[in-house]
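One protein chain omitted, others in place.
Presenting subunit A:
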Amino acid sequence: MSAAEATSALEAPGSSSWSVPVEHLDYSFIQSCSDLKHLEQILRVLRSGQDGFYPQLIEFCEEHIEQLDPESRVLRKENRAATAASFSAEEWRSISEDLQLWESSMRLREAELKQRPILREAANVPPVRCSNLSQRSVSAAGRTEKTSCVPRPYRDWDTFDVEAECANTEESDRNPCLACIRPAELETTPTVSSTALSAQEKEQGNQAFRSGDYEEAVAYYSRSLSLASSAAVFNNRAQAHIRLQCWSAALNDCDAALQLEPGNVKALLRRATAHKHLGRLQESHDDLRAVLLIEPHNATAQKLLMDETESDGRQETCSTGRKILIQEEEEDEDTQDESREEKRDVSGVESAIMGNTPKTPDCTNMETDGLNEPTNDSTSCRGGGSTAEQTQTGAPPTGHAPLKNEDNRRSGETQTEKHTHTNTEHTAAEFKLLKDDGNTLVRSGRYLDAVDRYTQCLQLKPHECAVYTNRALCFIKLHCFTEAQQDCDSALQLQPTNKKAFYRRALANKGLKDYTACCSDLQQVLCLDASVTEAEQLLMEVTRLMTDSRCSSGPRRSVTITEVDDDDDEDEGSSAVGPSVSLRLSNTFEFGQALNSALSGGDLLTCAELMRSVTSECLPRLIGTQLDGHTLGFIIRALNTHLLHTHPELVFLHLQQLQTARRLTMVLMLLDGEDRTQLSQIFQKLHAVQTQAFSQNDVTNLANKYL
């Protein structure tokens, strides 16, 4: 028996080669055969080579088997391990870079670990297993036969202890997984931070979720939450609850997630689902609308909403985006609104009272602090959710109440509208009302409804510049940048020097990623009024974005871009650098990355921005061991060219702190001539600065240390 025969016999025990007639080793037979087992046998015979070696036939047979069953085991082939050559250059680079990043981060972590004092954690570790007992019982454990509960000999019944037996069964009935998963305890592992531990529990939960064990997943998520609460975990637990059809538990989790992260789309979607199954269609719709406000193209929300609308059969539930159309058939909607109000008898009285408020003269007063004031004012109103404003309108701070309030007020208005439709005097009053209404809506964050009001305004008076700019703002908030741009264009046609329109068009252009247009708009704003700090800031940001997009950098950079995008919405008025920047740089590694990317691109502006965003005290730590002559020279140039004229105090502080950095004296020796002149320029300029922060003496002292 040859070696080949031996292997073939080993491979297919019991199916030796003579079970395949020789005439089956043929193209036409293989082609027509659909018996997978038989084909696999044919292939084995062919591969063994005992009836001759036919490479084409083998290949043909393999192809045919693959057609029948791509997963067939006979098709498994031995592969060589992949090497760098099996990947494209780019893939390989990312793999090896990833590994090197990991290596360096591991080295850091290990050093950190070693620095920590070794705690005597004996108190936290569970005691040693009781050995005396185990020793005896276990020596027989290898063979202890299980005493099954039934059947048992009669004499056993005499000694039957009901109590003990009941306790026993209870014990075994208890689902061991859920009942016994210990509550996560912080103190058992003092070495690992609670967040890391919580992430670990979350990961366990995710794995359980993936394997379809939702109860276990819930248990692990709960453990994770007991260590550290996070919106993501609440969200995940909500999803697990949904799978288990525990709707109210899911609802609670979504609420918790939304409290931590108000705009969380997933939480909203899941809450919508939970509401729907609890029979609260209205709340479900509200959540879905909220989702569509944040992500107008969210397919899931659209689908859910569509489903619900169909099942509901009422027109009021149709997506908010179409309100403009509805508005043309006001009368219909009125009656509907009213009927809806009647249905909602709980809030009926309350909203009726509130419905009156807009008709009182109060509301016309409110016009004065509308959105037409300088940007600073309007943002301050918008920014804080303006409790003062809310109390003025009498809107209670609860979630749904303002909505009813608006609806009712609107029905009131439109009724007025019906009666006085032809009267132009009333048109003006109505315009005011609508606009005021829109402004209030903007302040309470209901941008889509505000757009609706402004559109109505524009139908009444199409040449009101302020309404266009206000509506543009709403569109920006809704991320409908094209519309925002159009509105700004219209506003600028009416008032070519409206700086607010310019500013908002800049925002819209930024949203559309047209940074050049954005820049030119911002420059217009600054031409009109150089004191608009937010325009200046935005300009800096956009300039950075432009350079970023040009020197197409890695994924890390793109993350920062989105961060900036998000921030910007609220950032309009605040002069401080957003928290994202400082957060991003809290870590030495990230700082080093940012600095290096600036350095490699020779991007002084980014470097200056980086320097501006760090506090001086952190600087030596952040720079750490990276300081070399090249970097220092670069930083000095950035400080001199971009930061010195605006923030001399900061430059001084930076330089003061930098001298405490490790190896600075050494590095200073490595500076080249040009950098030295830059450095002396900085000190000359600092001498000239008049400030409280430092005296000329300080500067001289510092200069001596550096030069």
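Quick note on the criterion: a residue touches a chain if its C-beta (ideal position, glycine included) is under 8 Å from a C-beta of that chain, and two chains touch if they have at least 3 such contacts; residues count from 1.
To be clear about the criterion, contacts and distances are computed from a predicted model.
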Seminar exercise, completed: Record lookup, UniProt, unshown chain, options "Dynein axonemal assembly factor 10", "Electron transfer flavoprotein subunit beta", "UPK3B protein" or "Histo-blood group ABO system transferase isoform X1" -> protein name "Dynein axonemal assembly factor 10"
For this session: Would you mind spotting which of A:103, A:307 or A:628 touches the chain that isn't drawn?
Result: A:103
For this session: List the residues of subunit A that touch the chain left out of this view.
Result: 10-11, 71, 73, 76, 78-84, 86-87, 95-96, 99-100, 102-103, 106-107, 109-110, 113, 116, 118-119, 121-122, 125-129, 131, 133-135, 137-144, 146, 148, 176-177, 180-182, 188-189, 191-192, 197, 200, 203-204, 207-208, 210-213, 216
